[in-house]
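Comments concern the structure below.
Heads up, one of the protein chains got dropped from this complex, but the rest are sitting where they should.
Right, chain A next:
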Amino acid sequence: MIRNTFKLVSNIAVRPAFSSTFVRQPIVASSMMVRNYGSISEKEITDRVIGVVSQYDKVSGKTVTPTTTFKELGLDSLDSADILVAVEEEFGIEIPDEEADKITSCAETISYLRKTPTAK
């Protein structure tokens, strides 16, 4: 009986102490694990808008910049409506008619999308 008790005590005494190498590092959550509730950056908006406008049939072969107006690309009001519908589908939003009437250039499209928090 006494011998067993002594063994237990000696086992406790020789147990190694925890060192810094055993400290668990905090898990860094990657960006893929976190759903992004923030707004899209202006650069991404600009690139995607220019991509949508460039893919339009009547714009093929022309250079599209963030400051290009639809009139410079040779588009009429119906073509602008087509492009805005495509932009709505690209960003998952609906542009009201009052706002759509005012948008006549890439810059105005980009500024409207920056004001829209629900754009995806």
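Quick notes
Please note the rule applied: contacts are C-beta pairs under 8 Å (C-beta built on N, C-alpha and C of every residue); 3 or more make two chains touch, one makes a residue touch a chain; residues count from 1.
The criterion applied here is as follows: contacts and distances are computed from a predicted model.
Within the choices "Small ribosomal subunit protein mS29", "GH10162p", "Coiled-coil domain-containing protein 84" or "NADH dehydrogenase [ubiquinone] 1 beta subcomplex subunit 9", the name that UniProt assigns to the complex's undisplayed chain is "NADH dehydrogenase [ubiquinone] 1 beta subcomplex subunit 9". If you put the missing chain back, the residues of chain A touching it would be 77-78, 80-82, 84-85, 89, 92-94, 97, 100-101, 118.
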